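Removed from the display is one protein chain of the complex; every other protein chain stays in position.
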Amino acid sequence: MNEKTVTFIVDGKEIKARPEQTIMKACDEAGVYIPRLCAFKDLSPFGSCRVCTVKVNGRPQAACTQPVGEGIVVESQTAEIQQIRRNIIDMLFVEGNHFCMFCEKSGNCELQAMAYRLGILAPKFPYMFPVRGVDASHPDIFIDWNRCILCARCIRTSCEIDGKNAYGFIGRGPHKRVATNSSAGLKGTDADVSDKAPANCPVGSLMYKRIGYAVPIGCRLYDKNPIGSDIEMKKTT
Amino acid sequence: MQKPKIATASLAGCFGCHMSLLDIDDRILKLIDLVDFDKSPVDDIKEFTGRCLVGLIEGGCCNEENVRVLQEFRKHCDILISVGDCAIDGGLPALRNGIPLKECLTEAYITGPTVYNPSGKIPSDSEIPLLLDRIYPCHEVVKIDYYLPGCPPPADTLWQALTALLSGKPIDLPYELIKYD
Partner (left out) sequence: MTAYNETIVKDICRRFGNERSRMMDVVKEVQTSFGHVPNEAMDAIARALSCPRVEVQSLVSFYAFLTERPKGNIIIRLCDDVIDRMQGFDRIADAFKEELGIGIGETTTDGKITLEATPCIGMCDQAPAALINDVIVTNLTKDAAREIVAGLREHGDPQRLVKRLGDGNNAHELVRAMVVNNVRRKGDVIFGEGKPSDGLKNALAMSPVEVIRAVKTSRLRGRGGAGFPTGIKWEFTRAAKDETRYVICNADEGEPGTFKDRVILTEKADLLFEGMTIAGYAIGAQAGILYLRAEYVYLRPYLEHALAERRKSGLLGNKILGHAGFNYDIRIQMGAGAYICGEETSLISSAEGFRGDPKTRPPFPAQKGYMGHPSAVNNVETLCCVTRILERGAGWYAQMGSNGTSGTKLLSVSGDCKIPGVYEIPFGITLKEFLAMAGAEDAAAVQVGGPSGQMVGPAEFNRIICYDDLATGGAIMVFGPQRDLLWVVSRFMEFFVEESCGYCTPCRVGNVLLRRKIEEVRAGKCDPAAIAYLEDLGQTVKIASRCGLGQTSANPVLTTLKNFRPLYTARMKENEAGMQMTFDISAAVRDAEIIAGRKSANF
């Protein structure tokens, strides 16, 4: 190897990485999965969901934005961190209205899959049952705000991959939500069915119309294998 | 020795979770060996005959009757389990949670496109339990000890949970048996 490398420790395992990598990227390459929702392979890091929280030399950091460093000691699968991750997933469930039983994304949903992976049977926090709407104005795409987790994957995909700016955040704090780049809603934007943005939404919030429930139960993405298995599979190679 | 007793109830649910319990197929015979059913739609016993080890609750609380039944279950059961998404998060009925009750009833009985109601009134009979302002997940009304999610939860989930409890072990479901749909 002629490139410069740094070596660091994750949960007792030694990992080599390139100095410009984030902890998450380096761990992915080494077959160590760190749970995540807002981080996505082809998009710039964002750091909003905090599911990837780890401790770096004892200090909490988001693995998706924190760069590696020579000799750092990263804790990821500790009881404390796993509990924090479960709490964050619980928060996302109670913040919105996630009725998985009729959701088109069920089985392929990353939020649901993360809850499965972390063994969550029911959120410990009270449901907020917020009143949120749906934007079905566009012929091929819809937004169901009930399920949005504010990860900005649609915003980033539209800008970084689709070369558009169809979405953005408005409001602040608990009133924050995704909005479209037009006062007329989705139909007023240049979003179209060839966009990648709906495909990159982790949940059933930004979706292509008319392709729900296409895959039978049992054959969906996370029916058999937990989210992150693809990364962990690399361990053996 | 007396067998431990199980009670079940369907509150604001569709009986899907009870169907799933019956879906344990021939294992139901083993279950009968292990337990007696007390108050339950399965045996049509209407009132508790004594203390139960386990109560299985399907559905959330949408009316005062649901609340009464649930509270009674809490009083009679050592272990109370929310079975299925409706019990856990209200499920489909909870779609009305953002809508004021008056609007729901008006649309359902007066203005809805398929409604035929010449009286133009929302029915009110003392036999009809009063609706709550919204659907309440069971654990908002009483303490719940375990949750078995799914719509309905897979039969294997119910079987594993019950057998674990009956043998005094903690419920530890494998990945494939935790489902929210």
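For this structure, a couple of remarks:
Every chain is named by a letter (A and B) in the order it is written, and numbering of its residues begins at 1.
Here is the rule we go by: contacts are C-beta pairs under 8 Å (C-beta built on N, C-alpha and C of every residue); 3 or more make two chains touch, one makes a residue touch a chain.
Keep in mind that this is a model prediction, so the values were computed, not measured.
Hidden chain, full complex: it touches shown chains A, B.
From the options B:C14, B:L53, B:L92 or B:L131, the residue with contact to the unseen chain in the full assembly is B:L131.
Of the candidate positions A:F99, A:Y167 or A:Y222, contact with the unshown chain belongs to A:Y167. The chain not shown here touches chain B at positions 63-65, 67-68, 71, 74-75, 80, 100-102, 105, 122, 124, 126, 129-134, 136, 139-143.
Residues touching the missing chain, restricted to chain A, are 45-51, 53, 60, 62, 65, 67, 83-84, 87-88, 91-92, 94-95, 124-126, 128, 149-150, 165, 167-176, 179-183 (touch as defined at the top).
Keep this in mind: only the chains that are shown with their structure count from here on.
With each centre defined as the average position of its C-alpha atoms, the distance from chain A to chain B rounds to 32 Å.
The touching residues of chain B, counted against chain A in their complex, run 82, 85, 88-92, 94-95, 97-98, 134, 137, 139-140, 146-149, 151, 173, 175-176, 178-181. Residue ranges on chain A touching chain B, taken from their complex, read 97-103, 106-107, 112, 115-117, 119-122, 126-127, 129-132, 217, 223-224, 226.
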